[in-house]
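What you see is the complex with one protein chain gone and the rest in place.
This part shows chain A:
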């Protein structure tokens, strides 16, 4: 089956996104397809490449980047939610006269249309958080 997910909570707000991560691993292990994860609301903080947790803690951003690389999952960060919270990709930062380049490897910035498209394309769509 084709799955798409939405994640609304930040790495340190709740454990929900990690549950989503484990759920994706389980789906992939059973041969399902996960084609997009949409990061919305506080969930956008997962894409912040400067997240620097201590070495003995889980590095959520790196987990997502590795997942995207290994399984070609489209990790989309909502542009309006990201901009509200100061998470800018290099292009957008330049347009705003800023110097940020905050998006971690494997994530991309796009609009809510990508979320609706994912719900239309997926057999199952699940919101976490």
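The definition used in the following text is that a contact is a pair of C-beta atoms (placed from the backbone, for glycine too) under 8 Å apart; a residue touches a chain by one contact, two chains touch by 3 or more; residues count from 1.
We adopt the following convention: contacts and distances are computed from a predicted model.
According to UniProt, the chain absent from the figure is "Sulfur relay protein TusC/DsrF", selected among "Sulfur relay protein TusC/DsrF", "NADH-quinone oxidoreductase subunit N", "Dihydroorotase" or "Acetyl-coenzyme A carboxylase carboxyl transferase subunit beta". As for the chain not pictured, it touches chain A at residues 6, 8, 40-41, 80-81, 84, 111-113, 115-117, 119-120, 125, 127.
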